[in-house]
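For this view, one protein chain was removed and the others were kept in their places.
Now for chain A:
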């Protein structure tokens, strides 16, 4: 055993969103922010959210989402983009890898979940 200090930083929390227990774990890598957001305790659908690199103008960059594992449905892309865009922007345009397993994906729930992600800031 050596070096007690881990090279990977992570923060986690557990909160209720509309009565449903919701866990968030944010982990920082130099090339990715990894977020697990789950109401099942499982990884769920894996999505990558990447800022498009083509434009370097002042306007906010566009983001592309890709389902890496799991059901590829439109709502998943919408939720992932909504939840992770601000993280990527705050983290110097780093891509975000997200594990998403939601029972409730209403606008109101997503809004609360964004706040929970903010409370686990590692970037």
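Some points to look at:
Everything that follows uses one rule, which is that contacts are C-beta pairs under 8 Å (C-beta built on N, C-alpha and C of every residue); 3 or more make two chains touch, one makes a residue touch a chain; residues count from 1.
Heads up, the rule we're going with is that contacts and distances are computed from a predicted model.
The subunit not displayed here is recorded in UniProt as "Proteasome assembly chaperone 4", chosen from "Eukaryotic translation initiation factor 3 subunit I", "Large ribosomal subunit protein uL3m", "Mitotic checkpoint protein BUB3" or "Proteasome assembly chaperone 4". Residue A:38 is the one among A:38, A:65 or A:88 that touches the chain missing from this view. From the options A:25, A:91 or A:110, the residue with contact to the unseen chain in the full assembly is A:25. Residues 1-3, 6-8, 10, 12, 14, 19-21, 23, 25, 27-32, 34, 36, 38, 40-43, 46, 48, 68-69, 97, 103 are the ones on chain A that touch the missing chain.
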